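Comments concern the structure below.
Note that this complex is displayed minus one protein chain, with the remaining chains in position.
Each chain gets a letter, A, B and C, in the order it is written, and its residues are counted from 1.
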Amino acid sequence: MMDSLAATERLSRVFADESVVQAMLDFEAALARVEARAGLIPESAAEAITRSATAEAFDAAELTRLSLRAGTPAIPLVRMLTERVRDLDAQAAGFVHWGATSQDVVDTALVLLLQQCRPVLESDHKRVVLALWRLSEEHADTVMLGRTLLQPAPPVTFGLKAAGWLAAVKRGWVRVASRFDQSLYLQFGGASGTLAALADHGVAVSQALATELGVPCPDAPWHGHRDRLAALMAALSIYIGSLGKMALDLALLQQFEIGEIAEPGGDGRGGSSTMPNKRNPTGCMLAVAAAKRTPGLLANFIAGMLQEHERGSGGWQAEWASVEGIIQAAGVSLESMAEVLEGVRVNSVRMRQNIEATRGAVFAEKAMIMLAPEIGRDAAHQAVAEALPDIPGLEVPEDYLGSAEAFRRRLLGSEE
Amino acid sequence: MMDSLAATERLSRVFADESVVQAMLDFEAALARVEARAGLIPESAAEAITRSATAEAFDAAELTRLSLRAGTPAIPLVRMLTERVRDLDAQAAGFVHWGATSQDVVDTALVLLLQQCRPVLESDHKRVVLALWRLSEEHADTVMLGRTLLQPAPPVTFGLKAAGWLAAVKRGWVRVASRFDQSLYLQFGGASGTLAALADHGVAVSQALATELGVPCPDAPWHGHRDRLAALMAALSIYIGSLGKMALDLALLQQFEIGEIAEPGGDGRGGSSTMPNKRNPTGCMLAVAAAKRTPGLLANFIAGMLQEHERGSGGWQAEWASVEGIIQAAGVSLESMAEVLEGVRVNSVRMRQNIEATRGAVFAEKAMIMLAPEIGRDAAHQAVAEALPDIPGLEVPEDYLGSAEAFRRRLLGSEE
Amino acid sequence: MMDSLAATERLSRVFADESVVQAMLDFEAALARVEARAGLIPESAAEAITRSATAEAFDAAELTRLSLRAGTPAIPLVRMLTERVRDLDAQAAGFVHWGATSQDVVDTALVLLLQQCRPVLESDHKRVVLALWRLSEEHADTVMLGRTLLQPAPPVTFGLKAAGWLAAVKRGWVRVASRFDQSLYLQFGGASGTLAALADHGVAVSQALATELGVPCPDAPWHGHRDRLAALMAALSIYIGSLGKMALDLALLQQFEIGEIAEPGGDGRGGSSTMPNKRNPTGCMLAVAAAKRTPGLLANFIAGMLQEHERGSGGWQAEWASVEGIIQAAGVSLESMAEVLEGVRVNSVRMRQNIEATRGAVFAEKAMIMLAPEIGRDAAHQAVAEALPDIPGLEVPEDYLGSAEAFRRRLLGSEE
Partner (left out) sequence: MMDSLAATERLSRVFADESVVQAMLDFEAALARVEARAGLIPESAAEAITRSATAEAFDAAELTRLSLRAGTPAIPLVRMLTERVRDLDAQAAGFVHWGATSQDVVDTALVLLLQQCRPVLESDHKRVVLALWRLSEEHADTVMLGRTLLQPAPPVTFGLKAAGWLAAVKRGWVRVASRFDQSLYLQFGGASGTLAALADHGVAVSQALATELGVPCPDAPWHGHRDRLAALMAALSIYIGSLGKMALDLALLQQFEIGEIAEPGGDGRGGSSTMPNKRNPTGCMLAVAAAKRTPGLLANFIAGMLQEHERGSGGWQAEWASVEGIIQAAGVSLESMAEVLEGVRVNSVRMRQNIEATRGAVFAEKAMIMLAPEIGRDAAHQAVAEALPDIPGLEVPEDYLGSAEAFRRRLLGSEE
């Protein structure tokens, strides 16, 4: 319940106890198999370990309790796994976790879990992109007020506005995707990151293990170097920030007094416990809330990069909460905004009324620019300031939109 | 599992789904009872609501799912509660949540949960204080190196060092306790914070409700004003910071090459999955990790204070994760450090050896001060710098400790 | 220029080079005087040091350059001061900085500078309080929409809204003032915090020095314990957050489409470089910007509390930027909001029009409450949701304001 607004069902399945335990067990089983193939441990041990490495057989509550005692989930997990293997094959028990260290298990498990999150996020990202594209195309000519410092400014189009959101979201995902590609490496280094226990088999076993697990193999273990994960967290945080900016814009446009858009109501969404007819901008609110939970988590992660020597004492162990929080924020934000954008109603009549209500004030820049060649820009600035309050509502002349459409098309076509 | 290093069993019970749901139901039931007493709703309705308000009858998973849809747990909870009440008494169903708004339920529930956390934290705080007091008294004369910028400095006593930690922890708890006293108020304001639905009964019902729930009644609802909670979060964060400083000091003293203290091993603690004889400073590490998870959560909370008008759209809804994270960090840090301090072994022989190994260098300040009246402070600075590398190991003359013992006693006696 | 929106003239004078240097020199001169009185150094030395300790004689640019080399401003400052003293009295040069360490100078200087900031902040705080009080009293009966999740909610009064801001600001200052009282202590501990160089004169000299400088004397030096400063920074950050919430509310009310308030224009304020007649909410914007610069600075300060042993290596040296940034944010926010609140125009006609434009929707809660006893709360919720879109604009019946006025008066009278 405490996380109910901060987690999606799909991502919560990835981070559920059984899933996390299975990811750690997958590491142990794959390690045993590749070591058996390399002749470092008996084939029979690898078989027994692989057969024992099924999460449903582990007591997650007990494991959680012991993890806090040990300061890492890996120590009790390896002990429990060893007991299970011993039941199958007493000799095999001696080969569990061969040459690995706690952090190898924990970091690689995290990498495997993050890999599972990627398609979940990507599918909603694609919905957001498609919905924004359609909105931008459909509203290429829908004129509305620009707004700066929360005050009316010369008109823009809703198509341009949507294109701006779209381009930011696309740039954001390009960064996220590139960080997913470049951040999620196998962790395998043994006690000090030298794989000393494997003598000169270290590099070969690493590569085989990476292949077995379907993750890339890094140049070397990265126990104390967290920059790659930090870069993924930063990319996600910035992406969440761009979604949050869009959500804030939409929530502001949805204010009753502005009324230019309405987010869709859908199943259980947007109601009020006291006001029967109120429509809250719930989807946008969830995305804004996600953006407000993220920056401090990122700060914690980056501050935590100062990890001592070959394995840190505190910085590393603080990471999981930040990683899960940021990924879940991305998930909630994306899921909410995909739904909002696919169903948002745009009130173009109200948009035009809101322009007219300014009684020409937002054309002041244009008027000044037209007057300026005659009397100078600053005199024009003064003259327009005095004259404008009396100008009645105006239609928006077509060419007052400047490069709005040109910019819109460039943004849609951007491959940056 | 994801939270295994970041949560204690006792606090996790407070934040478990059933406990959270019960806190919300306690609000609804108490509200019904005081409203019945005030003649606003029928007595029979209050009875039916109270009887229905038992968390174990609610499907927490479904509630979690619906909360994300609604953007608040209160809407589906009220709906489910209403259904349960209707089964008992159809007419009573019409009086559930009478005059309240979602945020009244959610905020008051949070307040009730935080109240439950206080004694959990306080009991470990007392253990920490007592253990530090004993260490300080026992080691009033245990001389050890001072260390500044991680380099040896003139000697201090371990008793003074422990007294410094103690005084910081005591100051920290004074702030935390005062914020617990001044932050946890009833939330009850109805849709806009005016209790409009209760006509002129608002203030009286508020006070009765506060009494019923055992929480103080504020001057007015505080839906959009989060400064009190922020002050509690800040006090906890600073307290966690002081515990973290102590933990870092202890972990550094425990480095093999320094070896001046050893934290206790205890059940499952401090081992390594690869190095059989390694003793990790696990308790200290957990407290350092807690201190590294906290600052960003506090930043998120304070950045989230900019909540719009009578109820914010995003800032408020982002709070829970920060609140739970900070409280749990305090819990893990306290529980870990209480255990460390109650069992820590102090190696006073090693402390003296480490002083002797500096071969007098740490007496340089004293030597300079003694020389200076003759030849000037800066000439003495120069002379000592040149002479010292050749001075052999020295005993620490008693009066070289300056005011260490005076300061120690003042710190122990501090009532600040 | 880079700080032009983030600093006030009055506070910038406190943090100007000459002022900072003078604060450090004040420490050195006061130290010499009390040590002379205690017979630890010659009277003549104290005189020469006091006469030399005038900031305008120091080259601040050179000092800045050397500070980065030394990792602390104190080392080059003491060297320069010693040279100046030597010119007056060669023997006296040997008694500069007697028994003190770099951090004693730097921390005490910071404390002296923060003391100077307090009245600057307090004078603007008083303006804010007075202006809010007047607004609340004047608009006790000015009815306006409540707004929750940025949507219309049952009416409140502007007087209640102002009282809510006022109470938060008052609570905020109570915390700030109490932290100013309890955070700003003399720092004087010598190399390791034991005042070893002063033999058994340490406590007495500390107390005399504190008196000489007009700051309280702590139980013991606090080189590695930063919790008191952290508590002051946190109190300021929360105060800035409450000002930011008020500023955001005012900026939102000032949106053209809502138009319920207008911040005053005043000398050079609120203009646009392109739109002659635009009135930007510049004062509110500055306070919102201040609130957005603060949370991360506080997080940095608290994360930096993990300072090693008797003097940290990095955490301490990172503090100044955070302290200055937070104090300046408070200064800008207060100065801006004082001006806004003293001149804000409240458009009560527009407030009423905005209620009427909802065509009764915001009375839905009340209507539901009136229907509910007959047909049940949830059936009423449904009925009202269907009926409301067709209800024409309504006047606000007086008793629909619930406890608004009672809450307002309690908030004004709050002594919490």
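Rule of thumb we're sticking to: contacts are C-beta pairs under 8 Å (C-beta built on N, C-alpha and C of every residue); 3 or more make two chains touch, one makes a residue touch a chain.
These figures come from a predicted structure and were not determined experimentally.
Trainee: In the full complex, which of A:S12, A:Q116 or A:T148 touches the chain missing from this view?
Mentor: Checking the options A:S12, A:Q116 or A:T148, the one contacting the hidden chain is A:T148.
Trainee: Given the contact definition stated above, which residue among C:P42, C:G172, C:G202 or C:P295 touches the chain not shown here?
Mentor: Candidates C:P42, C:G172, C:G202 or C:P295; residue touching the omitted chain: C:P295.
Trainee: Based on the whole complex, identify which of C:L286, C:V346 or C:A383 touches the chain you can't see.
Mentor: Touching the chain that is not displayed is residue C:L286.
Trainee: Among B:A38, B:L149 or B:V174, which residue is in touch with the absent chain?
Mentor: Of all options in B:A38, B:L149 or B:V174, contact with the hidden chain holds for B:L149.
Trainee: Please output the residues of chain A touching the missing chain, sorted low to high.
Mentor: Residues touching the hidden chain, for chain A, are 79, 82, 90-91, 93-99, 101, 146-150, 153-156, 160, 163-164, 167-168, 171-172, 175, 182, 190-200, 202-203, 206, 219-221, 223-228, 230-231, 234-235, 237-239, 241-242, 244-245, 248-249, 252, 288, 291-292, 294-296, 298-300, 302-303, 305-313, 365-366, 369, 372-373, 375-380, 399-404, 406-408, 410-411, 413-414, 416.
Trainee: List the chain B residues touching the unshown chain?
Mentor: 148-154, 251-252, 254-258, 272, 274-282, 285, 295-296, 299, 303, 354, 357-358, 361-362, 364-365, 368, 380-385, 388-389
Trainee: Using the touch rule from the top, list residues of chain C that touch the missing partner.
Mentor: On the chain C side, contact with the omitted chain comes from 1-9, 15, 17, 20-21, 60, 63-76, 78, 97, 100-102, 190-191, 197, 247-248, 251, 266-275, 280-282, 284-300, 303-304, 313-315, 317-318, 320-322, 324-325, 332.
Keep this in mind: only the chains that are shown with their structure count from here on.
Trainee: Could you state the distance in Å from the CA-based centre of chain B to that of chain C?
Mentor: 24
Trainee: Counting only residues that touch at least two other chains, what does the list for chain A look like?
Mentor: 251, 272, 274-275, 280-282, 285, 295-296, 299, 303
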